[in-house]
Every structure is written in C-alpha cells, then in structure tokens.
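Omission of a single protein chain aside, the complex is shown with its protein chains in their original locations.
Going in written order, the chains are labelled A, B and C, and every chain counts its residues from 1.
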Amino acid sequence: MAHTAAVHDSPDAHASHDAHATNTGISNFKLGFWTFLASECLFFGTLISTYMVYKGSAIVGPYPADLFDILHTTLSTTILLFSSLAMVLALHYVHEAKRNVAIGWLFAVIAMGGAFLYLEFQSYLKYIGYGLTLGSSTFGSSYYVLTGTHKAHVAVGMIWMAILAWRIHQGKIPPSKSDQVEVAGLYWHFVDIIWIVIFTLVYLIP
Amino acid sequence: MRVLPNWKSGVRPRVGAPLRALLPILLLALATGCGVEYPQSTIDPRSDFAEIIHGLYVSIFWWTMLILAVVWIALSWTLVKFRARPDDPKPKQIRGHLGLEIGWTVGPALIVVAIAIPTIQAVFATQRPLEGDPIVVEVTGHRFWWEFHYPEQGVTTANELWLPVDRPVSLRLGSVDVIHSFWVPLLGGKRDVNPVRAVREGQDPRYNWLYFTPNEPGLYMGQCAEFCGESHAFMSMRVNVVTEGDFDAWVAGWFDSSGAAIPGDPGVIEGADPEAGTAVGPRDDEVESGMATAQAGDAADDDLVATGRDIFLNQAACGACHAITGTAAQGDIGPNLTLFGLRTSLAAGIMENTPENLAAWIIDPERFKPGVNMPGTGYNMESRIVAGSPFFWPATGLDDEQVRAVSAYLLSLR
Amino acid sequence: MSESTRVTDSKPDVAHGEKQGSVAMYVWIGVILAVLTFVEVAVYLIEAFEAVEVPILIILSTAKLILVVMYFMHLKMDHRALTWLFMSGVVLAVFMVSALIVLYQVLPRFH
Partner (left out) sequence: MSTATIDQAHAGHSTHDEPTGLWSWITTVDHKRIAIMYFITATFFFFVGGVEALIIRMQLWNPEQSLISPELYNQLFTMHGTTMVFLVAMPMAVAFFNYVVPLQIGARDVAFPRLNALSYWIFLFGGIYINLGWFIGQAPHASWVGYSTLTSSAYSPGLNTDFWFIGLSIIGIASIAGGVNFITTIVNMRAPGMKMMRMPLFTWMTFVTSFLLITAIPVIAVALIFLGFDRTFGSVFFEPAMGGDPVLWQHLFWIFGHPEVYILILPAFGVISDVIPTFSRKPLFGYPIVVYAGILIGFIGWGVWSHHMFTVGLGPIADSFFVAATMIIAIPTGVKIFNWIATMWGGSVQFTTAMLFSVGLLAVFTVGGLSGIMHASAPVNLQQHDSYFVVAHFHYVIVGGAMMGLWAGLYYWFPKVTGKFLDETLGKWHFWTTMVGFNLTFFPMHFSGLFGMPRRIYTYSAELNVDLYNQLSTVGAFIFGISALIMAWNIYRSARRGAPAGPNPWNAATLEWSIPSPPHHYNFPEIPVVRSREPLWNAGEREEVLAVTMPDPAEEPVMPVPSYWPILLAFAITLAWALVMTGIWWVIVLGIVPVFFCVLMWAFEPAFPEGH
C-alpha cells in the first residue's frame, strides 16, 4: 500500500479533487472492469469445465475426431490473435491522438472479428450438416454453448468497437479519455485469451 | 416357521439404544415419556454399516459438546463478569495476544484432526466392495416406488426388500427417472439413486452401491430421502430381514408358479385381514379348470378370488403394467405383484395391506399418491392430463364389487 | 462510462504515462503469439510428440495467455492490485476446471 500513501501524502492532494481521487490511481471504470473480467473467468471456466467433464461421454456421433478441421480452426485462431494486435495498436494511436490511424485499426479489429465469426459459422454449418446439433449429444450441447457464448462475446465486442470508432471520429475520445478504449481493449483481449484456452483444450488436446 | 413382525410396530428399539449416547435426548425422552419407538431412528444401528456410522457419530457428538461447553462457558462468564457498571472506567485497550491466537488455532485444529482421521477411515471402510458371498440386489427407483431385483435368484419384487440376516448385501442403485435416495436408517446411511447415464456401446454404465450386513431380523422402515416430486413423502419402503431359511423359502415360493401358499402357518401372519389373509389362494390351474377347492376358506372366497383373477388378467388388463409370476401378467411398468399377499404394506409403504386399503387404492390411487401413474376406476383424472404426465393410462372402470374381487385375488397371492 | 473517467482527467500522467509500449514491441508479441500457435498445431500434427503432447500444449497456451495478459492488456506495467484481482479469478477458475476434470475423468478410473 506504499502507492496509496504516496498518492495522499501531500495534504492538499485530496482536497483539490476529493470526489475524483482513487486510492490506486486506477480509474474506477478500469478497476471495475478488471473485476468483471475476474468474474468472466469463472463464467467461461464453468463452460469449459462442462465441456471437459463431458469429453468422451457422447453416446452417438458425430464425435470431435470426425469433425474438427484443425487447419481451418488454426486460421480463425490466428486471425483472432492478430485482431488483438490491432486492438492494442488502436489504443496506442488513441494515446498519440492520431484519430484516423486509431479508427483504422479499430476497423481492422472489427474486420478480423467478422472474419473469425464467418469462419466459425462456416464450421458450425458443416457440423450441423454432419448431424451435430444442440440436442444430438452431450458433445453437441457443451460444444455449441461454449463456443456460441464465446462468439456472442466477439459480436458484442465488434459493436462496442464500432461505437468507439464513431466516438473517436466525433472527437469525443481525446487521449485523456483513452481508458474508454483501453477497457474495450481489455474486453477484446480477454475474449482472445478465452479462445486461446478453447483452442487448446477443445481442439488440440485429444 | 416364518413370523412376520407386526406392521405397526416395526422394529422394537433395544432398550436405551437412543439414550446411550445422547444426554439431551435422555432428558427429552424422560419429559415425554419413555418407551417411545422410533422405527426410522438414525441412532439405533442394526447393521455393521449403521454401527460404524453410529460409533463415529457418538465420538464426534462428544467432541462438539466439549467445544460447545467451552464456548458457552467462556461466553457466559465474560458477559457476567464484564457487564457494564455505571462507574466503569475506560477498559484497557487490548488489541490482541499472539499466544492466545496460536492456542485457539492449534487447539481446534487438533480436535479436527481427531475427528477427521476416524472419519476418513470410516469412509474407506464403508465404501469397500464386499468380499465373500454377498447377496446382490439391483434397486431401481421409480416415481414413487422401489423395485428390487435379485439377479441370482431371478426374483423381482417391489417396495418390500427381503434380506437374510447376517449375510452381506450389495445394493446396486439406479433410477429410471429422477434422483431418489435409498435410506433405511436402522440399516445404515443413505445413498442417492441416480438416473443411470446412457453410455456408448461396450462401456459399463455407472451405478451407486451400498454395502452392509444386517445383524438382526426384523421389519425395517425406510424412505426415499431425495426430493423426487409430488409424492416424495409417499415413497416409503420396508426391509424384511429374516433368517436364511425363511429367505430361501420366500425365494422358493416365488417360483411356485401355481401361486399357492408357501408351507407355513398362515395364522401368525398379522396385519392382513383374517378373511382374505388366512385364505389360501387357489392354484392357477384349479381356477382355470374351474375346480373349486376347499383347501381353506369357503367356496365363496374362492369364487371371489377367481373372479378377481379374471378381471386382473383380462378385463382390466392390469398385466399391461404389473407382473405376477406364473400368469400372463408380465408388465414391467408398475411394481411386480407376485406374492403380494405377503406384503405388510401397500403403495410403497404408505398404508397397511388390508383388503379395505387395497380396494380404496385400486379405486383412486391419485388420492393417496398424487402424480402416480396407476389409473383409478373413475375418470376424474383431469389434473394429470393438464400436468402432462408422460404416462397416462385410461381408467379401469371397475365397479366396487369388481374391485373387491381384484383385492381378494391379490391378497391371495402368498 | 463518464462517471469513472474522472481520474484520468485530473491525473493523465499516472494513468498512461508509464505503461506505453512501442509499436514494434506489440508487433513482435503478435508474431510470437502466431509462432506459438503454429508450434502448438505442429505438436498436435506430429505423431512423435504424442506422449508429451498434453503438457506441451498446456505450457504453450499458458505462455500465449500470459503474453496477451501482460503486454496487450498492460498488466505488467499496471497497478499490482489489478494483477491480484484478475489472478484470483483465474486461479479459482483453474482450480474449478481441474477439480471437475479430476472428479469426472481421473477418479472414476480408481473404481
């Protein structure tokens, strides 16, 4: 807590902006969002647990080995990874007050998110064609609900990015308000790391 | 000679069994009058399994009483000694004491260890599959009754489990609908009866098991202990622990496809109406051939039984759900009714097996057991249609005289 | 959102000054992430690795996860409180997933 003490050591440090100061120097929005992400860990943790618990319990096919096309998934995984890179660059340029570059990278994020969703829905259609549905087996149920929840997160993130791009375009997000972009970035990266885990546990580990 | 215990009294507790361990109960029992019997007591063990649990319970009970005494005495003493008085000075501002903290961390920790070690030993001791020659029973939970299948003996009965005394038992537990829990407190702890998960071909489905050795003959009460819907409270059972010889005789009686009485003295069978209870059922072939026999009882009773049998098998098609060994009735949806006349209780242990109760049950099962799948005689079954019960059977439409005949027939199966 | 942006208004330096990475660093990390992913896939595809596949995959994906969290999400440069908060969520989630896997996939083998 040395940090806390440092913030408040000077007697007037709090008097001037007592409604604004935070103990940690982190904005409430960002701290609250990290807390929310901790909560999301458990949310996805439960979904992933269920998938793992049900691994091998499907009594009728198709089974994972019949369906998964690792190269296809590798492509979408790589795209999502690079969208994270685009996201961090967008934030970087918001800090630098280079609005148009930032908007450009945000569009890149949206585009890559869209490509990811497109590829994933393509495989959904393929799986459905092979007879894997929500109700066909425990594998179907746990697979679709886990990856579907992840896709819903990606979709929400894309809408969020679009709104941010618009706000940056309007000039409403100067560098001093960059944590609006930073928090959106945290969300996007979090969705990315969830996919890192899903990619390994669901697709790669037999 | 087989002696069925009185249905009403169940097992008589050994004198002082519940009192041995529990002082508060002693006081309460004194206050409420001694001699009260608790046929579902958890502290009156009659099997090795129940005894292990009870021993553990008693030791933990005394440990907790010790802790409770320490806390309550310390608390009361503090409150009395340090109650505020008008001229109290400001108390000394003590903030803590490391030694004390260590003391009241280590002390309870030691007690916890003292409890945990025998606990874990008991966990392993009670879940170890039995060696030797256990009798295996496959228990199936249904809403709201119990099915007991003896694979070695080839017997399938319902709601009253027969076990030989002093022989280890392995119960294999599985459910066909929701989760139930098999609990006969005098014979040991409960174990959930989970729905059996379907598995891929070549794999074995997983069941729960319960192991114990009953060590005293008697009629034990048990009950479903996991909430299973509307009639959860009415999902009872009886476990009839008998001598090895009686058990063998019971099994043999099962295969006397004639359905005639097993040798023995029917006169000692209590709990059944003398009229039907002491009557010995006619042999199937005799009924079929129309022979009126006079083995026991009078001809009118035999006629009634024969009529009932006909209604059961043909007119009311009871055999679509129920099975009776040696007849055309081979349904497996409802309880198997072979040797039904031997049962002390009716409808999964909720009432005494008398002709009156049986007739009332056949007329309107829903009245006694809401949500039951068995149809009554009448058509007032709207509630079940609305509730969308997955099973729905048309009413039997029997009149009272026919119901009386069916009851007489069923009670003659002994 | 605006209700919580007030600190940055008053103290912009604390909020971003110290934790800016360079573009080059971000790109490098992106490249490393991609390479790790390809290594993962290679381990999956090459049969020689079958025996050690699971631990290698878990280590690699953990490495990827840490890279993203530390650099893209700036946790390395940010306040320690955030690390504590987030890590406790991660730890509980990992504990839960492993406990359930043990209960369902490992322990039944002992029966």
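Throughout what follows, a contact is a pair of C-beta atoms (placed from the backbone, for glycine too) under 8 Å apart; a residue touches a chain by one contact, two chains touch by 3 or more.
Quick caveat, the model's predicted, so the values are computed rather than measured.
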Where the missing chain makes contact, among the chains that are shown: A, B, C
Cross-chain touch to the chain not pictured, restricted to B:178, B:251 or B:395, is B:178
Pick from B:221, B:311, B:359 or B:374: which residue touches the chain that isn't shown? B:221
Among B:43, B:239 or B:406, which one touches the chain that has been omitted from the display? B:43
Logged for chain A, residues touching the omitted partner chain are 1, 4-5, 8, 13-15, 18-19, 22-24, 26, 28, 31-32, 35-36, 38-40, 42-43, 45-47, 50, 53-54, 57-59, 134-138, 140-142, 144-145, 159, 163
In the complete complex, which positions of chain C touch the hidden chain? 1-4, 6, 81, 85, 88-89, 92, 95-96, 99-100, 103, 107-108, 110-111
Interface with the unshown chain - residue positions in chain B: 8, 10, 18, 22, 25, 28, 32, 36-43, 50, 52-53, 56-57, 60-61, 63-64, 67-68, 71-72, 74-75, 78-79, 82-85, 88, 90-97, 100-101, 104-105, 108-109, 112, 115-116, 119-120, 122-124, 126-128, 143, 173, 177-179, 181, 183, 185, 188-192, 194-200, 208-209, 221, 223-234, 236, 350, 370-371, 387-388, 390
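FYI, only the chains that are shown with their structure count from here on.
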Farthest CA centroid from chain A: chain B
For chain A versus chain C, what separation do you get between their C-alpha means, in angstrom? 12
Among the residues of chain A, pick out those that touch two or more other chains and give their numbers. none
Show which residues of chain C lie in contact with chain A when the two form their complex. 1, 3-12, 14-16, 20-21, 23, 26-27, 29-30, 33-34, 37-38, 40-41, 43-45, 53-54, 57-58, 60-61, 64-65, 68-69, 71-74, 78-82, 85-86, 88-90, 92-94, 96-97, 100-101, 103-105
In the complex formed with chain A, which residues of chain B make contact? 197-200
Can you list the residues on chain A that touch chain B in the complex? 57-59
